[in-house]
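Here you go, one structure.
Note that one protein chain is taken out, while the other chains of the complex remain in position.
Up next, chain A:
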Amino acid sequence: MLVDIQDLRIAFVSNGTRFEAVRGISLSLDLREKLGIVGESGSGKSLTARALMRLLPKQADVRATKMTFDGIDLLSQSEREMRKIRGGRMGFVLQDPKYSLNPVKTIGTQIAESWRTHKRGNRKEAREAALDLLEQVMIRDPKKVLDAYPHEISGGMGQRAMIAMMLAPDPELLIADEPTSALDASVQAEILRLIDHLVESRGMGLILISHDLPLVSHFCDRVSVMYMGQQMEEIAAADLARAEHPYTRGLLNCMPMLNKPRAILPVLHRDVAWLEEKAQ
């Protein structure tokens, strides 16, 4: 088992009141498996991913009966040991390349830096590795992009560069947190296809986080649907069409569709019963 999370709870305390943002999430993932986590903003999907990478701020109270990565207990690791895993064995692709890339360093330098940190080698080797990685993420003119600054390239290219950076240390797990929501519809599909291809060819595990259920279902084996910090259901992507949970159906139903015009879009009717904690 690559990732095994049991009963994860994340809480924040403010002004003496404790608020539990993630309430008992359990997930598991094997190598070569692709898991989608879908939910609205505030459902706790990004918190779950960040807890797995131990990237949450100190004031976050993270508890779990089990949270392991490749058998390593993540909750008991020191920050120093975490640093070897994070980036090295787990890659994290963020939402917006505009804010996640360093604006004053060239793309090549940033990828080379990521490669050198984990692989150790000289500058020349790092540059060659960066060029090779840019080719792998299918950038047409990798030599030119290598010396470009983030503002000189498009959003789609920036996202490819960020993926290249994450792939540099050959991670076993790739976590992509809304990797395409800052991009155009056509570029979105391209980037997801690229991630899909890389994950398959390298035999990695993938956790794909998004609020777009139909999109995710195209690229994942299983989908976990979250609402207000809880898992509503976990379902094989192929069975999504037969999903029974009203929340899942609501998310599928509320998208405007080209081939099925409707005068009024059905909106989500949130059921209070969904908030009740289910017995583990």
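Note that in this section a contact is a pair of C-beta atoms (placed from the backbone, for glycine too) under 8 Å apart; a residue touches a chain by one contact, two chains touch by 3 or more; residues count from 1.
The rule is simple: contacts and distances are computed from a predicted model.
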The chain missing from this complex carries, among "Sarcosine oxidase subunit beta", "Glutathione import ATP-binding protein GsiA", "Molybdenum transport system permease" or "Carbon monoxide dehydrogenase medium chain", the UniProt name "Glutathione import ATP-binding protein GsiA"
Among the options A:Asp7, A:Glu20, A:Glu40 or A:Glu234, the absent chain makes contact with A:Glu40
Touching the hidden chain, out of A:Glu81, A:Asp184 or A:Asp271, is A:Asp184
Contact with the hidden chain, among A:Asp7, A:Glu20, A:Asp212 or A:Glu233, goes to A:Asp212
Residue positions on chain A contacting the omitted chain are 40-42, 154-155, 183-187, 189, 211-215, 217-218, 240-243, 249-268
